Structure formats: C-alpha cells, structure tokens
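Input: one structure, supplied below.
Excluded from the complex is one protein chain; the other protein chains are retained at their positions.
For subunit A:
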C-alpha cells in the first residue's frame, strides 16, 4: 500500500520542511479558516444550547386557552359577551380530542392578570392568585427552592395550602425566615405555605409574584363554583399544536354559541410556534456559520494550492529527472496531492486544537448562560467530521491543479541545460 510507503512520506516531509517558514505561512490560511469555522459553529451551538436551557421545563408542544369577549353577534347573543368556561369543558375536550396528553385547568382570582392583596402579619403583597391542578407542573415546570408543589392529595382534600413565588416570599417574609408551614391570608382565607419556587431563567408565564393554591380549595374558598378561567394543554409529541388548537376552538365555539368566524372570543397561545421560530433561527445560524466557514476554508486551501504551484515550478528540474528515471505521471501527481492533503490536514488540526481551546475559554467565561443564551459552546463530532472531510476533499481537488501542472512538464524541457 503506497500510503504506508516510508519513502513517500520522507520525501513529502523533506519538500515541505525545505522551506519551513513559507510552509507555515501557507498553513496559516487554513489554520485561521478552521478557527473561524469552529468558533462560528461552536458559538451557534452554544446559542442553541442556551435557548434549550431557557425553554427547559416548558413543554414545547403545548398551548394555552382562555376566554375573552365575543366580537360577533350569534344565535341571538350580542357581541361583547364574556366567555366563561366551566370545569366540565376540560373533561369534554380530553374525551373528544385524544391527542391531548395533559390538560390542566386553572382559575384566577379576579379577572385575567389581576392581582389581589395577600396579607401576612401586617405585610402585604400584590400577587396573582391561581387555583391549579398538579398537572400544570408537567407543562410549565416550577423550580422549587423549598418545600413541594401542589399534589393530588391537596386537590382531593381541598387542603388550604399554597405555593408562592420568590418575589411574594420576599414581600411577605423577613430575609432568611422559614416560610414553610406559615400562613398567609387571601381574601380572608388562610393558606399554609408548602413550597417556594424561584425564577429559573426560562419562560415564566405566571410571573414570580404569584400564589398557587389547589383548584378544589379555590372553588370552596372563593366560591367559584364550576367556573374555569384557563387551560394549559400539552399535546402528543408528534401532533401539530395548531390542529389541536383548531379542534378545541371548534368544540368550545359550538358549546358556547360563538360565531364560527369569531376570532376574538377564545384566546389562545401556541408555545410550539416560539420553539419552532427559535430552532429555525438557530438552524439558520448554524447553516450560515457552516457556509462562511467552508468558504473561508476554501480560500485557505486555495492558498495551499498556490504555494504548491510555486514549488512545482521550483522543482521542475527535479520532476524532470524523476520522470527520466521512470517516475510515471501518477507517481508525480500522487506526491503533490499527498503534499496538499498533509498540509491541509495538519493545518486543519492545529486550527481545530486552537479553536477548541478558545471555545473552552469562552465557555468558562460566559458558558453558564446566566445573562444571555450561551451554553456549552462546542462543535459536535459529526460537525467536526464533516468539516474535516470536506477540507481534505477540497485539498485533493485543489492539489490536482499543481499536480497536473507537474505532469505537464516535459522531461526534456526540465532537463534542458541552461
């Protein structure tokens, strides 16, 4: 196998080493190109990871549905009618739309986004108060600093417990005070704190100043009857959220006598759209990085081809001698192409090592993703593999240029005495 031919390699290293400084300068192009490629790709990956972290804990395939006011008169109802869901709607929707995985009904104290005053020992906080089912935690995960989230036992026994946000805690408690088991008062009803959650950098639909109490407790304490304000819905992973959204609206419009074309009566928000937009954005970013990187690499490889053209010119006589001694065109070509590959691959590896080092530094400086989405910036093994193969492939193609020039040298012209 010629690839393991000791003479081939000693010749290649000899010719490359003969003008080591020039060889090094030539390699710089590829080294920088590789650095640019890896840094761009790594940063794009870091950003993509960062966004993933932001959205961690929020079910991507989910939507939220709430009631608004009608904008069309229908079946004898005037426009401007407020739509109020009933708790039975949750069962109806779950039964009729099998694609719904989780449906967590919610009720708010006051109207949408209202705040109520929460009291504790003379301290007050204006917080949003929600009646929830534990299932909501499967859709928008709360990271608890202390205690637990609501559970089924709370629902079953309509326990007077609550989970509060860190912001609420700060307003109602002294610094460092143990809140678990303490009672707070909402609209004259006392609730024992069982958990405190903190903001976790991610999408926070409910805000940090909020109090969560069991849905059933809410019904009893605030006399909400069978009303339901809001639904958080997770759909099966391979189902399009938009389709489920359409089905839900159809059922609800039918039930509440809403005009089929009324777009305003039912409010909804499709989480998956945001996810899709962001993943489209990071994909475009990755694609762009790859595109820029590969073309920079091409420029670097062309520089190598250029310098090999010069070496071929310098070695015209030597090539002529070799051919007179019986070197076939393919042997001459092979040597020059292998030189191109060796130069490119070596430079590429140096560039790769350097850029991985730079990425590690970036990672240790900003990689925690606290301030902006940037987590674990690194290129993946397949990305590296593809770039490396592309680079070597390019070097073969581009190495053929000087190789063909070398073969075109006629032995007699090379050997002509000056």
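Here is the rule we use: a contact is a pair of C-beta atoms (placed from the backbone, for glycine too) under 8 Å apart; a residue touches a chain by one contact, two chains touch by 3 or more; residues count from 1.
As a working rule, contacts and distances are computed from a predicted model.
Novice: Can you tell which of "ABC transporter ATP-binding protein", "3-hydroxyacyl-CoA dehydrogenase", "Putative RNA polymerase sigma-E factor" or "Biotin-independent malonate decarboxylase subunit beta" UniProt lists for the chain that's not drawn?
Specialist: Cross-referencing UniProt, the chain left out corresponds to "ABC transporter ATP-binding protein".
Novice: For the full complex, which residue in A:325, A:365 or A:381 touches the chain that was left out?
Specialist: Answer from the full complex: A:325 touches the omitted chain.
Novice: For the chain that got dropped from the picture, name the residues of subunit A it touches.
Specialist: 6-7, 14-15, 18, 317-318, 320-331, 407, 410-412, 415, 417
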